[in-house]
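Here the complex is missing one protein chain, while the rest keep their positions.
Note that the chains are named A and B in the order they appear, and that numbering of residues resets to 1 at the start of each chain.
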Amino acid sequence: MTELRGSEVRKRIGWRLWQQLPLLVALVVLWMLLWGTVSWISVLSGVVVAIAVTRVFYLPPVELSGRLNPFWLLVFLCRFFFDVVVASFQVAGQAFRPRGVRSNAVIAVDLVTVSDFITTLTAITISLIPGSLVLEVDRDRSILYLHAIGVESVEEAERVRSKVLSVERAIVRAIGSADDVERTRA
Amino acid sequence: MIVESVLHWMAGGLFTAAAALALVRVVRGPSILDRMIASDVLLTTLILVVGAEMVVNGHTRTVPLMLVLSGVAIFATVAVARYVSKQDRGDGSTDSARSPGEEP
């Protein structure tokens, strides 16, 4: 670490607060939803609880990319919901069909992004879609190791891999950094 | 409405059957994780039944109960999962959590 002058330190602290802000706002909104009322008391107590929670259960600040495209976010959310519905009934079908499930696969997916945030979001999305779940994450190389159900051939495993990569591309388009957008396009 | 009450009974039957099947898996195991996953399904079914009861009887008083139950579900799952991984590292063998040959 190099030495910092006073103004730079202040800038650092301001930046840190700015990074924490989305989390704080989300916590306050959640608090108000839990109470089911929007009033001065719920807002104030929410702010107090949010600050207390982020102090006590300290998490490393999330590095957001600072870019958000509402249109692609909407596209991503719609596609996510569609995927969840289709995959749910697919797995239900696998449970009921006479053949059952014959084989599975553990697949490594090398993500294009290097951002922790995008990796986490991709992992969460993949886990929420039935039929695939994340076993391990290689954070340094941003590789997800998935367990996918009902995969019967190497080609199908390949299809799951490209599916995950397309989910990643959708997330990057919505909230990834400009850098990542370039990389996923290539 | 006859159609509606028929549908309500159908849903009730489906939930009951789901809970019974989950209970079978809890009893049969074979490993701790199987039991854990099955009791998770049992608890999820319970959450859905609490929600379904609100629809049938037309009130919204037990929504917080759904929230509390899903909180209980994750704490239980995480606790057991950690316990299982720790146990494995402790004695160095994998036999405690696995009993091969029981399933077809």
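Heads up, the rule we're going with is that a contact is a pair of C-beta atoms (placed from the backbone, for glycine too) under 8 Å apart; a residue touches a chain by one contact, two chains touch by 3 or more.
Operating definition for what follows: contacts and distances are computed from a predicted model.
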Self-check item: Which of "ABC transporter permease", "Response regulator", "Monovalent cation/H(+) antiporter subunit G" or "Dimethyl sulfoxide reductase anchor subunit" matches, in UniProt, the chain that is not displayed
Solution: "Monovalent cation/H(+) antiporter subunit G"
Quiz item: Thinking of the whole complex, not just what is shown, which of A:24, A:84, A:114 or A:165 touches the missing chain?
Solution: A:84
Quiz prompt | Touching residues on chain A - with respect to the absent chain | solution = 30, 33-34, 36, 84-85, 88, 91-92, 94-96, 100-108, 123-124, 127-128, 130-136, 138, 143, 145, 147, 149, 151-154, 156-157
Practice problem: List the residues of chain B that touch the chain left out of this view. | Solution: 1, 3-4, 7-8, 10-15, 17-22, 24-25, 31, 33-34, 36-38, 40-41, 44-45, 47-48, 51-52, 54-56, 58, 60, 63, 66-67, 70-71, 73-74, 77-78, 80-82, 84-85, 88, 94, 96-98, 103-104
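We adopt the following convention: only the chains that are shown with their structure count from here on.
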Quiz item: When the centre of a chain is set as the mean of its C-alpha atoms, what distance in Å lies between chain A and chain B?
Solution: 25
